[in-house]
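So that we are looking at the same thing, I have put the structure below in C-alpha coordinates.
Only a single protein chain was left out; the remaining protein chains are all shown in position.
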Amino acid sequence: MQTRTVEFAVGLFVLAGLLALAMLALKVGNMPMFGSGQYYSVTASFGNVGSLKEKAPVMLAGVRIGQVGHIGLNQQTFEAVVRLDISKKYDNLPVDTSASILTQGLLGEQFVSLDPGGSQRYLKNGDKIRVTQSAIMLDKIISQLLYSKAGH
Amino acid sequence: MSVRGLSFYRDRRMIFQGLDLAIERGKVTAIMGGSGVGKTTLLNLIGGRLAPAAGGVAVDGQRVAALSRQELFALRRRMGMLFQSSALLTDLSVFENVAFPLREHTRLPEPLIRDLVLMKLELVGLRGARDLYPAELSGGMARRVGLARAISLDPMMVMYDEPFAGLDPISMGVITKLIRELNDALGMTSIVVTHDVAEACHIADYIYLLGEGRVVAEGTSAAMQASAAPEVRQFMGGLPDGPVAFHYPAGDYLADLLGS
Partner (left out) sequence: MDQGRGIVGHVRRLGRQTLDGVARLGRAMLFLLRLTPGLPVLFTRFSLVIQQIYVSGVLTLIIVLVSGAFVGMILALQGYNTLVRYDAQSSLGLLVALSLVRELGPVLTALLFAGRAGSAMTAEIGLMKATEQLAGMEMMAVDPLKRVVMPRFLAGWVSVPLLAAIFSAVGILAAYVVAVSDLGLDGGVFWSQMQSGVSVTNDIMGGVVKSVVFGLVISWIAVFEGYDARPTSEGVSLATTRTVVSSSLAVLGLDFIMTAFMLRGL
(Lines give C-alpha, C1' and ligand atoms only; values in the text may rest on other atoms or scores of the structure.)
Protein backbone atom coordinates (compact mmCIF):
# COMPACT_ATOMS: atom_id res chain seq x y z
CA MET A 1 0.00 0.00 0.00
CA GLN A 2 2.07 2.90 1.28
CA THR A 3 5.36 1.30 0.33
CA ARG A 4 3.89 0.63 -3.11
CA THR A 5 3.14 4.31 -3.69
CA VAL A 6 6.68 5.16 -2.67
CA GLU A 7 8.11 2.53 -4.96
CA PHE A 8 5.94 3.69 -7.81
CA ALA A 9 6.96 7.32 -7.32
CA VAL A 10 10.64 6.37 -7.21
CA GLY A 11 10.19 4.26 -10.34
CA LEU A 12 8.65 7.21 -12.13
CA PHE A 13 11.44 9.46 -10.91
CA VAL A 14 14.17 7.15 -12.18
CA LEU A 15 12.35 6.78 -15.50
CA ALA A 16 12.04 10.55 -15.83
CA GLY A 17 15.74 10.92 -15.11
CA LEU A 18 16.73 8.34 -17.69
CA LEU A 19 14.32 9.83 -20.19
CA ALA A 20 15.87 13.23 -19.64
CA LEU A 21 19.32 11.73 -20.21
CA ALA A 22 18.10 10.03 -23.37
CA MET A 23 16.65 13.28 -24.60
CA LEU A 24 19.91 15.07 -23.92
CA ALA A 25 21.85 12.39 -25.76
CA LEU A 26 19.57 12.01 -28.78
CA LYS A 27 17.74 15.27 -29.26
CA VAL A 28 20.17 17.80 -27.83
CA GLY A 29 23.50 16.25 -28.72
CA ASN A 30 24.62 14.54 -31.88
CA MET A 31 25.02 10.90 -31.05
CA PRO A 32 28.21 9.74 -32.78
CA MET A 33 26.47 8.04 -35.68
CA PHE A 34 29.74 7.58 -37.53
CA GLY A 35 31.18 4.80 -35.47
CA SER A 36 34.14 2.81 -36.78
CA GLY A 37 33.29 0.96 -39.99
CA GLN A 38 30.22 3.09 -40.53
CA TYR A 39 32.04 5.57 -42.74
CA TYR A 40 34.58 5.78 -45.51
CA SER A 41 37.32 8.34 -45.73
CA VAL A 42 38.44 10.60 -48.54
CA THR A 43 41.03 13.34 -48.37
CA ALA A 44 41.05 16.85 -49.71
CA SER A 45 43.88 19.39 -49.79
CA PHE A 46 43.26 23.02 -49.09
CA GLY A 47 45.54 26.03 -49.36
CA ASN A 48 44.10 27.25 -46.10
CA VAL A 49 41.59 25.64 -43.75
CA GLY A 50 40.95 28.79 -41.74
CA SER A 51 39.50 27.82 -38.37
CA LEU A 52 38.11 24.45 -39.49
CA LYS A 53 38.25 21.96 -36.64
CA GLU A 54 38.16 18.20 -36.36
CA LYS A 55 34.62 16.84 -35.96
CA ALA A 56 33.22 19.80 -37.94
CA PRO A 57 30.30 18.73 -40.13
CA VAL A 58 30.63 17.72 -43.78
CA MET A 59 27.54 18.87 -45.64
CA LEU A 60 26.12 18.23 -49.06
CA ALA A 61 23.28 20.48 -50.18
CA GLY A 62 22.90 21.48 -46.55
CA VAL A 63 22.53 17.92 -45.31
CA ARG A 64 25.05 16.56 -42.86
CA ILE A 65 26.66 13.46 -44.37
CA GLY A 66 29.85 13.15 -42.33
CA GLN A 67 32.49 14.92 -40.32
CA VAL A 68 36.08 16.10 -40.52
CA GLY A 69 38.22 13.27 -39.24
CA HIS A 70 41.69 14.71 -39.16
CA ILE A 71 43.53 17.83 -40.29
CA GLY A 72 47.20 17.50 -41.22
CA LEU A 73 49.87 19.26 -43.21
CA ASN A 74 51.53 17.99 -46.39
CA GLN A 75 55.15 18.99 -45.89
CA GLN A 76 56.01 18.87 -49.59
CA THR A 77 53.27 21.13 -50.86
CA PHE A 78 52.60 22.95 -47.61
CA GLU A 79 48.95 22.38 -48.08
CA ALA A 80 46.49 21.34 -45.39
CA VAL A 81 45.29 17.75 -45.84
CA VAL A 82 41.79 17.17 -44.48
CA ARG A 83 40.38 13.70 -44.02
CA LEU A 84 36.63 13.57 -44.46
CA ASP A 85 34.74 10.71 -42.83
CA ILE A 86 31.56 10.21 -44.85
CA SER A 87 28.74 7.93 -43.84
CA LYS A 88 28.56 4.65 -45.80
CA LYS A 89 24.96 5.52 -46.65
CA TYR A 90 26.27 8.10 -49.14
CA ASP A 91 28.58 5.90 -51.21
CA ASN A 92 27.61 7.32 -54.61
CA LEU A 93 29.46 10.65 -54.59
CA PRO A 94 30.96 11.27 -58.08
CA VAL A 95 34.78 11.40 -58.27
CA ASP A 96 34.68 14.96 -59.59
CA THR A 97 32.92 16.22 -56.48
CA SER A 98 34.45 19.47 -55.19
CA ALA A 99 34.96 20.51 -51.58
CA SER A 100 34.94 24.00 -50.11
CA ILE A 101 35.22 25.36 -46.61
CA LEU A 102 32.30 27.62 -45.74
CA THR A 103 31.12 29.40 -42.65
CA GLN A 104 27.76 28.99 -40.97
CA GLY A 105 26.46 32.55 -40.76
CA LEU A 106 28.80 35.49 -40.46
CA LEU A 107 30.61 34.36 -37.33
CA GLY A 108 29.52 30.75 -37.13
CA GLU A 109 31.56 27.60 -37.21
CA GLN A 110 33.32 26.50 -40.38
CA PHE A 111 32.34 23.32 -42.17
CA VAL A 112 33.17 21.43 -45.35
CA SER A 113 30.61 21.67 -48.13
CA LEU A 114 30.67 19.15 -50.99
CA ASP A 115 29.41 19.92 -54.49
CA PRO A 116 28.70 16.77 -56.51
CA GLY A 117 30.08 16.56 -60.06
CA GLY A 118 28.68 14.61 -63.02
CA SER A 119 30.98 11.57 -63.26
CA GLN A 120 29.60 8.04 -63.31
CA ARG A 121 32.45 6.75 -61.13
CA TYR A 122 32.11 7.12 -57.37
CA LEU A 123 34.51 8.10 -54.59
CA LYS A 124 35.94 5.16 -52.63
CA ASN A 125 37.74 4.89 -49.31
CA GLY A 126 41.18 6.58 -49.60
CA ASP A 127 40.34 8.64 -52.70
CA LYS A 128 41.32 12.25 -53.04
CA ILE A 129 39.01 15.10 -53.89
CA ARG A 130 40.81 17.20 -56.53
CA VAL A 131 38.82 20.38 -56.77
CA THR A 132 38.86 22.36 -53.56
CA GLN A 133 38.27 25.87 -52.43
CA SER A 134 39.99 27.18 -49.33
CA ALA A 135 38.39 28.97 -46.47
CA ILE A 136 37.54 32.56 -47.11
CA MET A 137 39.62 34.69 -44.81
CA LEU A 138 37.47 37.66 -44.00
CA ASP A 139 40.34 39.84 -42.85
CA LYS A 140 42.33 39.11 -46.03
CA ILE A 141 39.41 40.10 -48.22
CA ILE A 142 38.92 43.28 -46.29
CA SER A 143 42.58 44.23 -46.52
CA GLN A 144 42.65 43.43 -50.27
CA LEU A 145 39.58 45.55 -50.70
CA LEU A 146 41.25 48.41 -48.87
CA TYR A 147 44.47 48.11 -50.94
CA SER A 148 42.64 48.02 -54.22
CA LYS A 149 40.65 51.07 -53.17
CA ALA A 150 43.89 52.79 -52.27
CA GLY A 151 45.36 51.89 -55.65
CA HIS A 152 42.63 53.79 -57.48
CA MET B 1 27.18 -11.24 34.63
CA SER B 2 30.15 -9.81 36.38
CA VAL B 3 32.31 -6.72 36.36
CA ARG B 4 35.89 -7.12 37.47
CA GLY B 5 38.33 -4.34 38.26
CA LEU B 6 36.73 -2.08 35.70
CA SER B 7 38.41 1.24 35.07
CA PHE B 8 37.23 3.85 32.63
CA TYR B 9 38.35 7.39 31.93
CA ARG B 10 36.74 10.11 29.91
CA ASP B 11 39.09 12.89 28.85
CA ARG B 12 41.46 11.85 31.63
CA ARG B 13 38.63 12.26 34.15
CA MET B 14 38.23 9.11 36.18
CA ILE B 15 34.77 7.57 35.92
CA PHE B 16 35.45 4.11 37.30
CA GLN B 17 38.48 2.76 39.10
CA GLY B 18 38.55 -0.90 40.00
CA LEU B 19 34.80 -1.37 39.95
CA ASP B 20 33.57 -4.84 40.95
CA LEU B 21 30.01 -6.01 40.51
CA ALA B 22 28.26 -9.34 40.19
CA ILE B 23 24.77 -9.57 38.83
CA GLU B 24 22.79 -12.69 39.44
CA ARG B 25 20.80 -14.43 36.78
CA GLY B 26 17.05 -14.06 37.01
CA LYS B 27 17.18 -11.25 39.59
CA VAL B 28 16.44 -7.55 39.47
CA THR B 29 19.57 -5.66 40.38
CA ALA B 30 19.48 -1.93 40.94
CA ILE B 31 22.54 0.22 40.38
CA MET B 32 22.19 3.50 42.17
CA GLY B 33 24.24 6.59 42.63
CA GLY B 34 24.11 10.34 42.33
CA SER B 35 24.07 12.14 39.02
CA GLY B 36 27.34 11.89 37.16
CA VAL B 37 28.77 8.79 38.84
CA GLY B 38 28.64 7.00 35.51
CA LYS B 39 25.62 4.77 35.82
CA THR B 40 24.72 5.15 32.14
CA THR B 41 28.39 4.77 31.23
CA LEU B 42 28.34 1.44 33.03
CA LEU B 43 25.45 0.26 30.86
CA ASN B 44 27.33 1.36 27.76
CA LEU B 45 30.35 -0.62 28.94
CA ILE B 46 28.18 -3.67 29.51
CA GLY B 47 26.66 -3.28 26.05
CA GLY B 48 30.09 -2.91 24.52
CA ARG B 49 29.48 0.61 23.17
CA LEU B 50 32.47 1.82 25.17
CA ALA B 51 35.72 0.05 25.83
CA PRO B 52 37.20 -0.04 29.35
CA ALA B 53 40.73 1.17 30.11
CA ALA B 54 41.37 -1.78 32.42
CA GLY B 55 39.46 -4.71 33.80
CA GLY B 56 36.34 -5.76 31.99
CA VAL B 57 32.79 -6.88 31.82
CA ALA B 58 31.81 -10.48 31.31
CA VAL B 59 28.31 -11.30 30.20
CA ASP B 60 27.26 -14.93 30.23
CA GLY B 61 30.91 -15.93 30.37
CA GLN B 62 31.97 -13.77 27.42
CA ARG B 63 34.36 -10.87 27.90
CA VAL B 64 32.58 -8.02 26.14
CA ALA B 65 35.64 -5.94 25.30
CA ALA B 66 37.40 -8.91 23.68
CA LEU B 67 34.57 -9.76 21.29
CA SER B 68 34.73 -9.14 17.57
CA ARG B 69 32.10 -6.91 16.08
CA GLN B 70 30.06 -9.89 14.92
CA GLU B 71 30.24 -11.65 18.29
CA LEU B 72 29.32 -8.40 20.01
CA PHE B 73 26.28 -7.99 17.80
CA ALA B 74 25.30 -11.59 18.49
CA LEU B 75 25.56 -10.91 22.20
CA ARG B 76 23.55 -7.71 21.93
CA ARG B 77 20.72 -9.63 20.35
CA ARG B 78 20.37 -11.36 23.68
CA MET B 79 20.36 -8.07 25.57
CA GLY B 80 17.52 -5.61 25.65
CA MET B 81 17.94 -2.01 26.65
CA LEU B 82 15.43 0.62 27.61
CA PHE B 83 16.80 4.10 27.17
CA GLN B 84 15.85 7.04 29.31
CA SER B 85 14.51 8.79 26.22
CA SER B 86 12.96 5.49 25.05
CA ALA B 87 14.91 6.03 21.78
CA LEU B 88 11.93 5.02 19.68
CA LEU B 89 12.40 5.42 15.94
CA THR B 90 10.32 8.47 15.21
CA ASP B 91 9.49 7.61 11.62
CA LEU B 92 7.97 4.24 12.55
CA SER B 93 4.66 3.46 14.23
CA VAL B 94 4.46 1.77 17.62
CA PHE B 95 3.88 -1.55 15.90
CA GLU B 96 6.86 -1.14 13.57
CA ASN B 97 9.08 -0.04 16.43
CA VAL B 98 8.41 -3.24 18.32
CA ALA B 99 8.71 -5.24 15.10
CA PHE B 100 12.02 -3.57 14.23
CA PRO B 101 14.40 -6.01 15.97
CA LEU B 102 12.40 -8.95 14.60
CA ARG B 103 12.55 -7.63 11.06
CA GLU B 104 16.26 -6.84 11.32
CA HIS B 105 17.35 -10.11 12.86
CA THR B 106 14.90 -12.76 11.78
CA ARG B 107 13.23 -13.84 8.58
CA LEU B 108 9.95 -14.72 10.22
CA PRO B 109 6.81 -14.65 8.09
CA GLU B 110 4.66 -11.55 8.46
CA PRO B 111 1.75 -13.21 10.38
CA LEU B 112 4.17 -14.55 12.98
CA ILE B 113 5.82 -11.15 13.41
CA ARG B 114 2.38 -9.63 13.83
CA ASP B 115 1.47 -12.14 16.53
CA LEU B 116 4.74 -11.68 18.40
CA VAL B 117 4.48 -7.90 18.32
CA LEU B 118 0.89 -7.91 19.51
CA MET B 119 1.84 -10.26 22.34
CA LYS B 120 4.60 -7.93 23.50
CA LEU B 121 2.34 -4.91 23.20
CA GLU B 122 -0.36 -6.71 25.16
CA LEU B 123 2.19 -7.35 27.92
CA VAL B 124 2.78 -3.62 28.31
CA GLY B 125 -0.92 -2.85 27.82
CA LEU B 126 -0.52 -0.92 24.58
CA ARG B 127 -1.96 -3.29 22.00
CA GLY B 128 -4.56 -0.64 21.21
CA ALA B 129 -1.90 1.99 20.49
CA ARG B 130 -0.15 0.05 17.76
CA ASP B 131 -0.89 2.55 14.98
CA LEU B 132 0.21 5.63 16.89
CA TYR B 133 3.53 7.33 16.20
CA PRO B 134 6.09 8.08 18.92
CA ALA B 135 5.28 11.80 18.77
CA GLU B 136 1.69 11.00 19.81
CA LEU B 137 2.71 9.06 22.94
CA SER B 138 3.08 10.34 26.47
CA GLY B 139 6.42 9.80 28.21
CA GLY B 140 5.11 6.82 30.13
CA MET B 141 3.59 5.19 27.06
CA ALA B 142 6.76 5.77 25.06
CA ARG B 143 8.75 4.00 27.75
CA ARG B 144 6.35 1.09 27.74
CA VAL B 145 6.72 0.80 23.96
CA GLY B 146 10.49 0.94 24.45
CA LEU B 147 10.13 -1.86 26.95
CA ALA B 148 8.06 -3.94 24.55
CA ARG B 149 10.75 -3.40 21.94
CA ALA B 150 13.54 -4.30 24.39
CA ILE B 151 11.94 -7.67 25.03
CA SER B 152 10.80 -8.39 21.47
CA LEU B 153 13.66 -10.83 20.87
CA ASP B 154 13.14 -12.46 24.30
CA PRO B 155 16.54 -11.43 25.65
CA MET B 156 18.27 -13.05 28.58
CA MET B 157 18.97 -9.68 30.10
CA VAL B 158 17.35 -6.26 30.01
CA MET B 159 19.03 -3.04 31.05
CA TYR B 160 16.93 -0.11 32.15
CA ASP B 161 18.48 3.34 32.04
CA GLU B 162 16.61 5.57 34.50
CA PRO B 163 13.23 3.94 33.82
CA PHE B 164 11.47 6.09 36.43
CA ALA B 165 12.87 9.50 35.54
CA GLY B 166 10.34 12.14 34.59
CA LEU B 167 7.21 10.04 34.97
CA ASP B 168 4.00 10.80 36.81
CA PRO B 169 3.25 8.52 39.79
CA ILE B 170 0.82 6.33 37.86
CA SER B 171 3.16 5.70 34.95
CA MET B 172 5.93 5.10 37.44
CA GLY B 173 3.80 2.50 39.18
CA VAL B 174 3.05 0.85 35.83
CA ILE B 175 6.72 0.67 34.88
CA THR B 176 7.71 -0.68 38.29
CA LYS B 177 5.10 -3.39 38.04
CA LEU B 178 6.14 -4.23 34.48
CA ILE B 179 9.84 -4.56 35.29
CA ARG B 180 9.11 -6.89 38.16
CA GLU B 181 6.51 -8.94 36.29
CA LEU B 182 8.50 -9.30 33.09
CA ASN B 183 11.55 -10.30 35.07
CA ASP B 184 9.67 -13.05 36.86
CA ALA B 185 7.46 -14.16 33.97
CA LEU B 186 10.19 -14.32 31.30
CA GLY B 187 13.00 -15.40 33.61
CA MET B 188 15.24 -12.55 32.53
CA THR B 189 18.04 -10.80 34.34
CA SER B 190 17.22 -7.14 34.92
CA ILE B 191 19.64 -4.33 35.59
CA VAL B 192 17.98 -1.10 36.65
CA VAL B 193 20.04 2.04 36.73
CA THR B 194 18.31 4.69 38.75
CA HIS B 195 18.62 7.33 41.43
CA ASP B 196 15.05 6.81 42.53
CA VAL B 197 15.39 5.30 46.01
CA ALA B 198 11.81 4.31 46.77
CA GLU B 199 11.19 2.56 43.46
CA ALA B 200 14.56 0.83 43.50
CA CYS B 201 13.98 -0.55 46.99
CA HIS B 202 10.55 -1.62 45.91
CA ILE B 203 11.55 -3.81 42.97
CA ALA B 204 15.23 -4.67 43.35
CA ASP B 205 16.47 -7.91 44.82
CA TYR B 206 19.93 -6.49 45.24
CA ILE B 207 21.25 -2.96 45.22
CA TYR B 208 24.66 -1.52 44.41
CA LEU B 209 25.40 2.04 45.41
CA LEU B 210 28.10 3.65 43.28
CA GLY B 211 30.20 6.65 44.14
CA GLU B 212 33.62 8.00 43.18
CA GLY B 213 34.27 5.27 40.64
CA ARG B 214 33.66 2.29 42.88
CA VAL B 215 30.96 0.46 44.78
CA VAL B 216 30.24 2.37 47.98
CA ALA B 217 27.79 -0.12 49.40
CA GLU B 218 25.83 -3.16 48.36
CA GLY B 219 23.14 -5.39 49.78
CA THR B 220 19.54 -6.44 49.53
CA SER B 221 17.09 -3.60 49.58
CA ALA B 222 16.15 -4.36 53.19
CA ALA B 223 19.79 -4.38 54.23
CA MET B 224 20.44 -1.14 52.41
CA GLN B 225 17.54 0.61 54.07
CA ALA B 226 18.75 -0.56 57.44
CA SER B 227 22.38 0.28 56.76
CA ALA B 228 24.15 2.61 59.14
CA ALA B 229 26.95 3.58 56.76
CA PRO B 230 26.90 7.36 56.35
CA GLU B 231 27.15 7.19 52.54
CA VAL B 232 24.14 4.90 52.35
CA ARG B 233 22.15 6.90 54.86
CA GLN B 234 22.79 10.12 53.00
CA PHE B 235 21.72 8.70 49.65
CA MET B 236 18.76 6.66 50.83
CA GLY B 237 17.49 9.47 52.99
CA GLY B 238 18.19 12.23 50.51
CA LEU B 239 20.20 14.31 53.00
CA PRO B 240 21.72 17.48 51.53
CA ASP B 241 25.03 17.19 53.35
CA GLY B 242 27.10 14.22 54.34
CA PRO B 243 29.98 12.27 52.84
CA VAL B 244 28.92 13.74 49.49
CA ALA B 245 29.56 17.35 50.38
CA PHE B 246 27.05 20.07 49.63
CA HIS B 247 29.88 22.38 48.59
CA TYR B 248 31.89 21.87 45.48
CA PRO B 249 35.55 22.01 46.61
CA ALA B 250 36.51 25.66 46.99
CA GLY B 251 39.03 27.81 48.82
CA ASP B 252 38.32 29.51 52.10
CA TYR B 253 35.01 31.38 51.87
CA LEU B 254 36.04 34.41 53.92
CA ALA B 255 39.32 34.78 52.12
CA ASP B 256 37.50 34.53 48.81
CA LEU B 257 35.07 37.30 49.71
CA LEU B 258 37.65 39.63 51.21
CA GLY B 259 40.29 38.88 48.66
CA SER B 260 38.59 40.75 45.81
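Points worth noting:
Every chain is named by a letter (A and B) in the order it is written, and numbering of its residues begins at 1.
Note that in this section a residue touches a chain if its C-beta (ideal position, glycine included) is under 8 Å from a C-beta of that chain, and two chains touch if they have at least 3 such contacts.
Everything quoted here is computed from the prediction, not taken from an experiment.
Put simply, the hidden chain is in touch with A, B once you look at the whole complex.
Only one of B:22, B:74 or B:239 touches the absent chain when the whole complex is considered: B:74. Screening A:17, A:47, A:72 or A:126 for touch with the missing chain picks out A:17. Although one chain is not drawn, the whole complex shows that of B:101, B:140, B:163 or B:211 it is B:101 that touches it. The chain not shown here is touched by just one of B:6, B:21, B:42 or B:88, and that residue is B:88.
Residue-level contact of subunit B with the missing chain is found at 47, 49, 73-74, 76-77, 79, 81, 83-85, 87-90, 100-101, 104-105, 149.
In the full complex, subunit A touches the hidden chain at residues 3, 6-7, 9-10, 12-14, 16-21, 23-25, 27-32, 55, 57, 64, 105-109.
The rule is simple: only the chains that are shown with their structure count from here on.
For the pair subunit A and subunit B, the distance between C-alpha centroids works out to 77 Å.
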